[in-house]
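Some chains have been omitted; the remaining ones sit where they do in the full complex.
Residue numbering begins at 1 within each chain, and the chains themselves are lettered A, B and C in the order written.
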């Protein structure tokens, strides 16, 4: 499986995701500079976490206008899977590949901690190695992770089962207390209509070995390897 | 004042226009009359405005260490592990396998009090530049913070701003902020301390220094443009506060972490070639101190044309440009011919790149603007001639040892425990470190909340442990013992995770050094630090001094913050403080004498800290710590915690809360007062958790080494219980412990 | 020519920053403060001399970059 990681000025989880992908795929991803105009042939494109362009103006706004994004959008429309983590999720919404927007956290502060997520469905290329409804522990680290979309959009996301992950408590309930940032319906990640594009605020690439405090992120990369190899 | 000649001179150079010197002007530049006289002797004529500015920053306390240098020279700075001690941008320590840790701690106290967000942010940015300018990729940040009393109206604003500022800069850089310490004390009400530490990783054969050796080499400016930021910032940071300080406000700089991230990547990219001969970040006193240091260390002169410096504002004078403290800038000396390739890298990262001059054989710093020489000074003299003062000092009087019997009795130990754990001194710092991205880079194997934070050396099994510590109340009561204790506590914190302590950096925060009592604190702390470092083979490789932390004559308690690092060969062997299983024997190693003077328990009961602090037995510390570390590395221990602030019962509670498992403790039946046993702050103690079956063997092993060791409890349930002496639910403790800061700061 | 662009959140979009400011103002003892909203102000210089052309260009800047029209409105003033 060939993966490409887009590197924006200010990306800072590009190395982390490359490490996770290399471990899962036994092959290094291509690191693609934002100023390039085409992504090499890839089975998966990843937009990593970080502070592209300093998160100045709005998180992800300037990155979404980068030269490379035209090709990322075209490839996504042609069915190439695109995974956006954290800042990458913000870029995906700014680029129009996913609906809605990520606003400032409810409590205004940057928040870095492990949270519990419910895997809403396991029939996607990203989640086949999880059980549907499984509760996993994955870290978040963001300032602007408060997912917002208008009622109509939320309704269609919910009706079509496009919510990928939700912030939950130990029992799997999407309670207010389990919501770290104020996201509508505790939404932590969403799919595109064809389920090929996934954007999520939590960082599965940070929890891939017991030494780092857990491995609940690893199945996502395993799922991708299985689906795309 | 003397009006000396200018124009053409003996050394063949051109002399700049002299400034109209007045006593006020000299005073405004932070120079004493004697210092100005000395200046005149050195240059043999009246200085230009730019020259006066250059001298004023080079001779400021901040740059010249004029009050502290004499004493700093006595610190131990050597060891087989040391590659570079004090004197460069940061210290360098060997990690084996061709790798090195490069680290330093620095203060940003005054700016953070004036503008907490930007002050703290630019402090973090500055210390990271010190580290990556030497060729290291920063891999961990820590911060040592002192705020005023929690109930002080300004404290909330300052804590919020400082923490957000540190987070804003470090998170954007993508460097995990993994540890630190936080104190609240009314004596910091007007002078908070913000000390930031950065650790970087480099290959030993790819370390960059600041000596610009060679003549005719291009001097290159990279990074952000120069603006009128913080002009006179360096002299401000050395001046005592008064109530007019608010008027100095516009000297605060705004940090741009995005640009620094680009600068980091661009510098590291250029460093992978062999283009760089010397490099130095532009910190306090910007272009002045960087150019003088590089030229001086290389034994050359610099000829710089300021017209070529990238500028953010129009109409800047040479004086302003030489003193500007605009952030996110670097000065480099490159191999001739490498400029185009170097420029390409900086273009790619959208950063300014400008050749602004060259190295010369004149030994002079020549600064030109609009074709006019604005400064022409001898580099070596400028660098070496800074005054060095042996200021008079008065030793701090010894305090009596407080007898435990003199403290009131406590009926309910657990209610005292709850008050301590839920108070400002010991409450959870989670509210702070959850605002820091402490996991980015994917190598954090010891997260905040434990004794020492640990980051993996990328791609290896090695772990780099780090902790910052000082107990200012101990230092205030007895500078010598307090200085020892600060060093020893970092050593213990690093030991408690299983790492071998390697070396330290420091940030020496004190009041006004012209006062003999303050100077006495300084000298005492340094002696204690030096002795501890020698006893532990734990040298000082870098550091920073911040004096004049004083407002209207009231100084801070002496606060020599120590940042230590250590190494563990296999991070799978790390232990943590968390008591995660039932059925573990809890073993106390070390002698408990019940020292209550300067303890948190004493303050809880009497409202104040009094008497002598606990003495530190350096030989015993070393023996105890080495034995504990050996046990950790042999894989026999399930959890380890050192006993410090708050004493034994607090340390036990911290282990229980971290692992969410309770403990049943044996009642104390010895000779000292019960309260002093549970809450005394005797040093050189650790708590070990081991599978119950192994306890006897381990106790025997440690006892054979002459270490007092005993089993004091067994883990079980969700409460802390003393047999026959009551109990407290972990949930109750947790609510108090976790609730304090969010409630204070919301 | 100078342009002054204000970007504000659309009605119905939750404004955490506005809420936090409101909370802080109340905490400082300011009473009767309500409906606090935080937006952005962007000022820029344009070489254009024709106001209509300038407005068209700035509108395009807003649509493309300066505002996220999913959640934000913008208003343009030229001087």
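Everything that follows uses one rule, which is that contacts are C-beta pairs under 8 Å (C-beta built on N, C-alpha and C of every residue); 3 or more make two chains touch, one makes a residue touch a chain.
Keep in mind that this is a model prediction, so the values were computed, not measured.
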- prompt: If each kind of chain appears just once in the picture, what does the full set look like as a formula?
  reply: A x1, B x1, C x2
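Going forward, only the chains that are shown with their structure count from here on.
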Field: Distance from the mean Cα position of chain C to that of chain A, given in whole angstrom
entry: 28
Query: If you average the CA atoms of chain A and of chain B, how many Å lie between those two points?
result: 36
- prompt: Between chain B and chain C, what is the separation of their C-alpha centroids in Å?
  reply: 41
Query: Considering chain A alone, which of its residues make contact with at least two other chains?
result: none
Message: Considering only the defined contacts, which chain A positions touch chain B in the complex?
response: 9-10, 12-13, 15-16, 19-20, 49-51, 53-56, 109-113, 139, 141, 143, 203, 205-206, 211-213
- line: Within their complex, chain C touches chain A through residues 12-14, 16-17, 20, 40, 64-66, 68, 70-71
Message: If we count contacts the way the header does, which residues on chain A are in touch with chain C in the complex?
response: 57-58, 61-62, 65, 93-94, 99-101, 103-108, 146, 148-150, 182
